[in-house]
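The structure under discussion appears below in the form of structure tokens.
Here the complex is missing one protein chain, while the rest keep their positions.
The chains carry the letters A, B and C, assigned in the order they are written, with residues numbered from 1 in each.
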Amino acid sequence: MTRLRMGMVGGGPGSFIGPVHRIAAELDREIELVAGAFSSDPARSRVAGDSYRIDGARAYPDLETMLREEAARSDGIDFVAVTTPNFHHLPAVRAALAVGIPVICDKPATATLAEAEEMAGLVRDAGLPFALTYTYSGYPLAREARARVAAGAIGAVRKVVVEYPQGWLAGEASGKQAEWRVDPSRAGAGGCIADIGVHAFHLAEFVTGLRVTRIMADLGTVVPGRLLDDDCQILLRFENGARGALLASQISVGERNGLRIRIYGDVGGLDWKQECPNVLVLHHIGGRTELIQAGDAALGTEAALASRTPGGHPEGYLEAFANIYRDFARQLRGEPGSLAPGIEEGVRGMRLIDLAVRASAENCGWIDFPK
Amino acid sequence: MTRLRMGMVGGGPGSFIGPVHRIAAELDREIELVAGAFSSDPARSRVAGDSYRIDGARAYPDLETMLREEAARSDGIDFVAVTTPNFHHLPAVRAALAVGIPVICDKPATATLAEAEEMAGLVRDAGLPFALTYTYSGYPLAREARARVAAGAIGAVRKVVVEYPQGWLAGEASGKQAEWRVDPSRAGAGGCIADIGVHAFHLAEFVTGLRVTRIMADLGTVVPGRLLDDDCQILLRFENGARGALLASQISVGERNGLRIRIYGDVGGLDWKQECPNVLVLHHIGGRTELIQAGDAALGTEAALASRTPGGHPEGYLEAFANIYRDFARQLRGEPGSLAPGIEEGVRGMRLIDLAVRASAENCGWIDFPK
Amino acid sequence: MTRLRMGMVGGGPGSFIGPVHRIAAELDREIELVAGAFSSDPARSRVAGDSYRIDGARAYPDLETMLREEAARSDGIDFVAVTTPNFHHLPAVRAALAVGIPVICDKPATATLAEAEEMAGLVRDAGLPFALTYTYSGYPLAREARARVAAGAIGAVRKVVVEYPQGWLAGEASGKQAEWRVDPSRAGAGGCIADIGVHAFHLAEFVTGLRVTRIMADLGTVVPGRLLDDDCQILLRFENGARGALLASQISVGERNGLRIRIYGDVGGLDWKQECPNVLVLHHIGGRTELIQAGDAALGTEAALASRTPGGHPEGYLEAFANIYRDFARQLRGEPGSLAPGIEEGVRGMRLIDLAVRASAENCGWIDFPK
Partner (left out) sequence: MTRLRMGMVGGGPGSFIGPVHRIAAELDREIELVAGAFSSDPARSRVAGDSYRIDGARAYPDLETMLREEAARSDGIDFVAVTTPNFHHLPAVRAALAVGIPVICDKPATATLAEAEEMAGLVRDAGLPFALTYTYSGYPLAREARARVAAGAIGAVRKVVVEYPQGWLAGEASGKQAEWRVDPSRAGAGGCIADIGVHAFHLAEFVTGLRVTRIMADLGTVVPGRLLDDDCQILLRFENGARGALLASQISVGERNGLRIRIYGDVGGLDWKQECPNVLVLHHIGGRTELIQAGDAALGTEAALASRTPGGHPEGYLEAFANIYRDFARQLRGEPGSLAPGIEEGVRGMRLIDLAVRASAENCGWIDFPK
């Protein structure tokens, strides 16, 4: 059984997410990184190729070259992984799809809603596998939460609290990771909302299986001199009438990566925290509370499949990310069962950014979120 | 040294908060319950008197009788504690103050904002001690949090997240405690917002030392057939420009009494949870996190004074409540140092209810909260 | 209904446990502190009387005077509470019982095993109510754990881990609380084992309902210059063959009062921590884990009776202590249902100290613990 061959776009020296994509892709040995256009600077691309220990000849100076030369090989790449800053997603996806190469792309989909809609059209027309790495939906117990909600464990969903506090941008934004995220020309119209707010939004829709239909938004730019939002408070209404709140922040000093979702139905409640990802709390009305843990015999199929070790052997972020890649590999092989987010979820995320930025600026109270 | 003598209004058979007031008042032996008008039903008032083990002759059929007969005794009551449902607070306070008797009153101040403003006038004119039992501000580490913010430990406050989820009203409201709280004629215009939202609001202003100046409110009535709100989401702006969110709910299945406050400044963050009240988390920018615990040598004066046992011997709700009474006793003795909330905080709580109910109904976006 | 009248022995200025006994005794208003021989120094006894706000005439210079004068009053004391250092317990108990006055006594029972056996004889002969304040058995969820074990929730007990780490004696022992505890003439033959090891031991027997029948002990004196043990490691065997470990320490820097017990049976496990006392973890074989919380509807009678507030309103050490007093009040009134430890548990604790000190010194491997 050969492995699927991946070509990376982005992920050059200093990148956080490039190496993460590489590890995640290869974790289950279904995929192998073989090529990359890691940087727009050819020399840096070669350095990155060395650091990934791939064949030096396959560290290309740009995406176009990679697509062309890999197409000429019998063992050329089967797909590309786009790990560049947001503004570069659309051209990369467009180029790959144009030559029949499937794409897995980092989130958010693009820099603007218009770009996302264009991307949706391209994906639709190409008819090729496409996935978006909303990582957190790859955690086994986030998937278990989704399965439990779907199975009625908490009854009809009434209330969702999803929060995502971080503190790393509370001061000056310095370093490669920080700088492009606070630069509208590279990040797009959203700062915190685009970087992490969309993760929280996707997780809420993923776990509940419900779509948001209205929002009331309050985005703020807290750090002096910053150009994009760094703190978001958004009230939600879901298609079934359920109420919700989404709090995301990058100025919450001391918070690392505190994504958490709580969902309350008419007969139960669920609570899951990304930083302690192997436990899911399930409350039953009347007072009984259970801890559902990774590795438990009672886990549903999807959560069980998404784990690699027995209970008590913690899996984390890289393994969750690998689950998205495993799903994408399923798509590439034409197998069913993928839970990986696609372009539709990508467009919804971009719509959230677009609406929240506008609604917040206009203080317009509730506004509709097209279904 | 004799003890201050307390007469209770309300707290009859089936009451939750009456016995709590009794225990809290007497915990430090500065106060003694000696009389009460525990119920509007004279027989039930006598039963309650027996259950409290007071002199049967001092279990009165109504407040007026208590005030009159106690005034005639040389060992008559020094103050009254009002523990009745909200709609009865104003007449009780009016009657006591009219005969020169100080009052400690349960929260929220009254059933309506207009009543609270009237009460404020009465308290001002009477010039007598008055306190409101926003219990949670009595916890040692809530007071420590306040002192740390005031001392600059987290720098300028930028963001506040205060939440208060409960689940006990997720189903039918049954039982004495539930029934009056969901009845507008006894509770007033607010349900969840009046029962627990005001606690969260007070705690936010208490700990930050900042006043809310604008809100955007989303109150919901989730349980079918209910007449008052049972789930509240309110976005906040403080006088210094700090942003905030207040989430209170009584339909969050599985949550007991999850009051929690997180405050982020430009150089630090604080996190305190009522259900685990003896630990305060303090984050410093740059990554250092400390646990501040009850009994620690580093605690400030107010927190140290508010503790009765060494570290590791958990104190809880009753002791926090007792700290409010201890403060009130200071006022009665003419001593300084009370941190107990007064009528001003009471009016602010009622204003929150009034504004939130109206703003939510009108979907008006941000509205001002008078300072 | 009048209250039971308590006279305290010990608890003078600077005492930690005296005020705790007072609060605990009075919390439910079944008992009232009315008299005391608070110190062997008459002036200090008067100061203490003032601090407790009792009638100055009833702050006596010594126990004998208290017993004599109170006997002459129509409203004299109904019992005495002994809160002095260990070496003074036996004479105090002897004097009270001799004049027909019931006693509640702090732990450990005495300073030596021989004294405890003498005390047992006195209690037996007197036929009067007697209780020992092993506080931690008063916690609602410790009682729930006991009830669950008895009901078979975890099956046959196989393994017990009870630990009690503290760190407050890791440095020089200074201050009134520390000094007598490290002085053999006042504390007896045991240091850490007598101060907290016996609590752990009692809790293990209380919750499991099983008696220890063999021990292997390793007591150490870690802090240079100390005369008594300050760190204890004891392996246990119970009457049914179950295995166990008891770890107690006063040199574990950073630990406050970390009493914890874990009990594993053939079909389940239980885990309870004193510093987080309102949650009990229950594991079922096969992987299901439940959180049992104070206030839950599923609590058994004893735990339910031992709580004063609804779920989520934390109760702590003082309330647990009050539950021991409430039990003792039941005994005084001739009512059934007391779970308070008595002299038998007191003798067992002293036997533990005696055996552990000897066995540790002799490195004798396992030795029998008489049933």
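Heads up, the rule we're going with is that a residue touches a chain if its C-beta (ideal position, glycine included) is under 8 Å from a C-beta of that chain, and two chains touch if they have at least 3 such contacts.
Worth saying up front: this structure is predicted, and the values here are computed from it rather than measured.
Contact with the chain not shown here comes from a single listed residue; of C:Glu69, C:Glu118, C:Asp183 or C:Asp218, that residue is C:Asp218.
In the complete assembly, the contact with the undisplayed chain comes from A:Val20, out of A:Val20, A:Ala116, A:Leu210 or A:Leu332.
Only one of the listed residues, C:Gly76, C:Pro129, C:Gly197 or C:Gly269, touches the absent chain: C:Gly269. The chain that is not drawn here is touched, among residues C:Ala57, C:Ala71 or C:Cys364, by C:Cys364.
Set against the missing chain, the residues C:His88, C:His199 or C:His283 yield one that touches it, C:His283. Interface note: of A:Arg94, A:Arg214 or A:Arg308, the residue touching the hidden chain in the full complex is A:Arg308. Although one chain is not drawn, its touching partners on subunit C can still be listed: residues 154, 158-159, 161, 163, 165, 167, 170-171, 216, 218, 220, 222, 231, 233, 235, 243, 245, 247, 249, 251-255, 262, 264-269, 271, 281-285, 289, 363-366. The omitted chain makes contact with subunit A at the following residues, 1-3, 16, 19-20, 22-23, 26-27, 29-30, 33, 50, 52-53, 166, 168, 255-258, 274-278, 293, 295, 308-319.
Residues of subunit B that touch the chain left out of the display are 286-291, 293, 295-298, 311.
To be clear about the criterion, only the chains that are shown with their structure count from here on.
Among the other chains, the CA centroid farthest from that of subunit C is the one of A. If you average the CA atoms of subunit A and of subunit B, the two centres end up 42 Å from each other. A separation of 34 Å divides the Cα centre of subunit B from that of subunit C. Residue numbers of subunit A whose C-beta contacts span two or more other chains: 289.
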